[in-house]
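Only one protein chain is missing; all other protein chains are in place.
This part shows chain A:
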């Protein structure tokens, strides 16, 4: 099967941050000898290189539909990546220490796209439930296809209906910017994350109500057309009430003098 190998190699070696990297011993396919390789985990792709500074990977393991488990081996700190299917290979790897092995097993077993998608759907559901549960929420418009309509099942549709997401950068896809706050695309009030940092820096003043989010292109395209006045009002109402709830909570916490 053809693969866009050059793009894969680029993904492996470009300076987008790796989720995990380190040396592991990998058991050969036909022989039982272990070879030390430099492993780089990015997303759901586990690349391995002959050396740490090799220019391209020797191979890649796509971490979908697999189980990561400890395994019995003469080699200590060994674990296996097992795939279903009669023709599928099991990859046996070994770390240098118990801690390293546990860390790799933990990272690899949560690396799949499927796992991420599950977590994202859970969080979406939580956000939906929170918005419905708020007093004065959009009770009267159950049929309005606002941003909190229950997601239909299915992968493409589910992802298309993500409400109030940062707008997808026009035409570009997949540049790893997860350790930055991309400027133009973020909803204006996410800068409020400054209140969460470890040093306990004071929370910045609450941002202005997120009016601008109403015109998010992604949300607008997610559902069928509706009388603009009712859905816009509902969305605004929900957004303001979320802000109010948050401010109330902040105020209450400050009164109690406790950190969340």
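Everything below uses one rule, namely that a contact is a pair of C-beta atoms (placed from the backbone, for glycine too) under 8 Å apart; a residue touches a chain by one contact, two chains touch by 3 or more; residues count from 1.
To be clear about the criterion, contacts and distances are computed from a predicted model.
Taking the options "Large ribosomal subunit protein bL19m", "Integrator complex subunit 9", "Pleckstrin homology domain-containing family J member 1" or "Dynein axonemal intermediate chain 1" in turn, only "Pleckstrin homology domain-containing family J member 1" matches the UniProt protein name of the chain that is not displayed.
When the whole complex is considered, the residue among A:52, A:89 or A:110 that touches the unshown chain is A:110.
As for the chain not pictured, it touches chain A at residues 1-4, 6-8, 10-11, 14, 16-17, 19, 43-45, 62, 64, 107, 110, 112-114, 116-117, 119-120, 122-124, 126-127, 130, 155-156, 159-160, 162, 164-166, 168, 171-181, 190, 192-193, 196, 221, 242, 245-246, 249, 253, 260.
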